[in-house]
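All protein chains but one are shown in place.
Coming up: chain A.
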């Protein structure tokens, strides 16, 4: 007790801590108020005399005695209690309370000791699961010493234990002010509040995202949209603000599209019934959906691919990949074709792609495109080696044969012939080439 005194003085005189005092002249008063608040928050009897004892009860943290004797005591105690059970029972001070474990009655024996313990000693007791009391840590300085001690022994459980006490006995503002300078403790506190579902108490900027995260708990899409709208005002970084805005716009559009498509009776919906609703799907999935069901719609409609592409600033590469997947799935090879067609100033069409044509082939093949379609795109692959390997992989015979012919590689042609069905057109084609005396083979 004596060691706390000088520090107390220092504390009350130091201006640094001034914000904490409710009444500069009367610290007794503030202490009283504080303890009253603490007491009220723990649902004990109004009797002030009991305060200390209840304090011990409240924070003592030790398990049940496991001996069979204490168990039988407890059993009788609880059966006594059950007789007078109410829906919201008050903790009383009749002996039945001792059912909370003999550790508590023991602790009251050396209550005096508990109140004299230093932060170090208190933390030691906590570590060992012995009875302890935090109530005597009244001044901010003492509370912080206690917290620092818990942090010093690296025990997250104890850090949280102390924080729970500080939460009850300090105002939110003061607690946060102090935690800002104590990173380890702050993180424990934030995690604790998150687990308790009390993130609203958090004022840290990091927590913006936690607020945004709340939307995941909202099932109704209308409400979810409105909630996202309310998030738009939060001070996110510029980058994240754009994403949150996108999220809101996306859901808003999806709700409109969903409402109309649910009852849509266009041919495409009959031929390929929707497997799921489009609500809450990612942007690219929405784009795919619109390329699948709403291809060719004018840019003015929300459901058109063009509109989605513009609204969400989708790159050309991404757009082509997605549209390609959707149109290939529908086997609309004409649409696939026109995706890559570009006209030059002379009016000739030429195929151009922001993604490698080997990737295009890959996607077409996965959507079981016929060989003639595949061949066209394999031929567009720039690198001869890559072209050959893709052609081999997907059995585009003509291309393989022509490539070997151009390389004047007789041996490879012979090898390849053996893999083909005898008398198939490809087989005969190789046969003809091999018989062609005009070609100067390199081997």
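In the analysis below, a contact is a pair of C-beta atoms (placed from the backbone, for glycine too) under 8 Å apart; a residue touches a chain by one contact, two chains touch by 3 or more; residues count from 1.
Everything below uses one rule, namely that contacts and distances are computed from a predicted model.
Asker: Please identify the absent chain by the protein name in its UniProt record; candidates are "Thioredoxin-dependent peroxiredoxin", "AP-3 complex subunit delta domain-containing protein", "Vacuolar protein sorting-associated protein 33B" or "Serine/threonine-protein phosphatase with EF-hands".
Answerer: Cross-referencing UniProt, the chain left out corresponds to "Vacuolar protein sorting-associated protein 33B".
Asker: Thinking of the whole complex, not just what is shown, which of A:121, A:246 or A:337 touches the missing chain?
Answerer: Spelled out, the listed residue whose C-beta touches the missing chain is A:246.
Asker: Quick one: say which of A:136, A:187, A:274 or A:351 touches the chain that got left out.
Answerer: A:187
Asker: Kindly state which of the options A:118, A:141 or A:318 is in contact with the chain not pictured.
Answerer: Answering carefully, the residue with contact to the hidden chain is A:318.
Asker: Contact with the hidden chain only, please: which chain A residues?
Answerer: Residues in contact with the chain left out: 42-43, 58, 61-67, 71, 74, 78, 82, 85, 87-89, 91, 97, 99-101, 103, 127-130, 153-161, 164, 183-184, 187-188, 190-192, 194-196, 206, 209, 212-213, 215-217, 239-240, 243-244, 246-247, 250, 280-285, 312-315, 317-318, 321-322, 325, 355, 359, 363.
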